[in-house]
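Yeah, one chain of the complex is gone here, protein chain that is, but the others are all in their spots.
Order as written gives the chain letters A and B; numbering starts at 1 within each chain.
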Amino acid sequence: MLEFTFSVILENLLLATRWTILLSLIAFVLGGVVGLIVLFARVSHSRALRTLTIGYIELFQGTPLLMQLFLFFFGVALLGVEVSPWVAASLALTFWTSAFLAEIWRGCVEAIPKGQWEASESLAMTYTEQMRHVILPQALRIAVAPTVGFSVQVIKGTALASVIGFVELTKAGTMLNNATFRPFLVYTLVALIYFALCFPLSWYSKRLEGRLNVAR
Amino acid sequence: MLYQMNFGDLLPYWQVLARGLLFTVVLTLVSTVAGIFVGTAGAWARTFGPKWAGTCVSIYVELIRNTPFIVQLFFIFFGLPAIGVKMGEAEAAFLAMTINLGAYSTEIIRAGIQAVPYGHLEAGSSLAMSRWEIFRHIVLKQAFMKVYPALSSQIVIVMLGSAVVSQISAEDLTYAANYIQSRNFRAFEVYLVVTGIYLALAIALRALLRGIARAVFPKG
């Protein structure tokens, strides 16, 4: 039988942390791509598109992430496809992330003064040209801090994937606890690893925000 | 192969759902009140309190904000008993929610306090008010008015996050959903309905919070 020394526990947790990081990256990158599409629809001239995306955002922001994970896990199975926790967790976290990022970025786009839209419109630019050359470059500058800040929420969100059987940091903690009966040690370590992942991002986000405020 | 939805199999369990819903509502309301109380105390410590208290609060806030709620919950429910602190599922759920909201609302309320113009504090001092009186009568209400929207969204986020307490078998709405789907094997339908209930709850909670704002704060 394996001896569960401190270092064995820590090593197993750190190995599982790889999957937390990978799942976070998937959710953040794919969620960012989908979020950009949602953003374009959200600030478009089409009322139908806007209403649709308001509903989409409300749906993902107004319901528990845990429920979304369950729905993707059991919902994809209904289509007759075998679902792995990987697929369900990636899908749920991607859409969840996209809704929040789209909303954060909308705030940044709307912070750009109306005069910028009018001036570029007067120069005969199309909507896409305005977005691409005038609005987004400016919105991007103010979006960096809250976007980095939200990445912390994504990392913490991946912890819920443990509930549908995805073996990442939290699930590994639960499994190690069941094997070692040392819950205080195990969950303290789990918490500290999450802290080590999240705190630098929180700190960096705050610093960026501060720098932007000084620049204004 | 098209799956046939069947919501009829949920009906026999409506009382289970109702009990779960009641638990979620009570849990949210109680921990909101307690969490904001903690947050106010924390914000006081960080702005008006002694330096050491401010530092302790900062550490508390950063620890909570940079770890997942589910881990905080597991730590409290599974970890603390190992060092002799035992409690039931409901108590652990309540404690975890309060600690979590307490940390977020500390940051939110602190921002509100720091936005109060310095002149108002000087005005208070010149009226011979004590530091505590200035905080209590001049700063706090203004700060709350300023950050009320942010605080409201955080309360809704915490309510939605409470679904996680089902994982320590606290008998909330999600716990009810898990229970029902293990009996009638209609997982998707059950979770769909419960997701809808959460959405309704979020909308109702926002409306309630707006109503409170209208009643408490002068002119919307």
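The criterion applied here is as follows: a residue touches a chain if its C-beta (ideal position, glycine included) is under 8 Å from a C-beta of that chain, and two chains touch if they have at least 3 such contacts.
The definition used in the following text is that contacts and distances are computed from a predicted model.
The protein name that UniProt records for the chain not on display, among "Amino acid ABC transporter ATP-binding protein", "3-(3-hydroxy-phenyl)propionate hydroxylase", "Protein arginine kinase activator" or "Fe-S oxidoreductase", is "Amino acid ABC transporter ATP-binding protein".
Across the whole complex, the hidden chain's contacts among the shown chains comprise A. If you put the hidden chain back, the residue from A:Arg18, A:Arg141 or A:Arg211 that touches it is A:Arg141. Screening A:Thr5, A:Ser46 or A:Thr126 against the full complex identifies A:Thr126 as the residue touching the chain left out.
Against the chain not shown here, chain A presents residues 113, 115-116, 118-126, 129, 133-134, 137-138, 141.
Here is the rule we go by: only the chains that are shown with their structure count from here on.
Here the spacing of chain A and chain B, counted between their Cα centres, is 21 Å. Here chain B touches chain A in the complex through residues 1, 3, 62-63, 65-72, 74-75, 78-83, 156, 160-164, 166-167, 174, 177, 187-188, 191-192, 194-195, 198-199, 202-203, going by the rule given at the top. Those residues of chain A that touch chain B in the shared complex are 58-59, 62-68, 70-71, 74-75, 77-80, 152, 156-157, 159-160, 162-163, 170, 173-174, 177, 182-184, 186-188, 190-191, 194-195, 198-199, 202.
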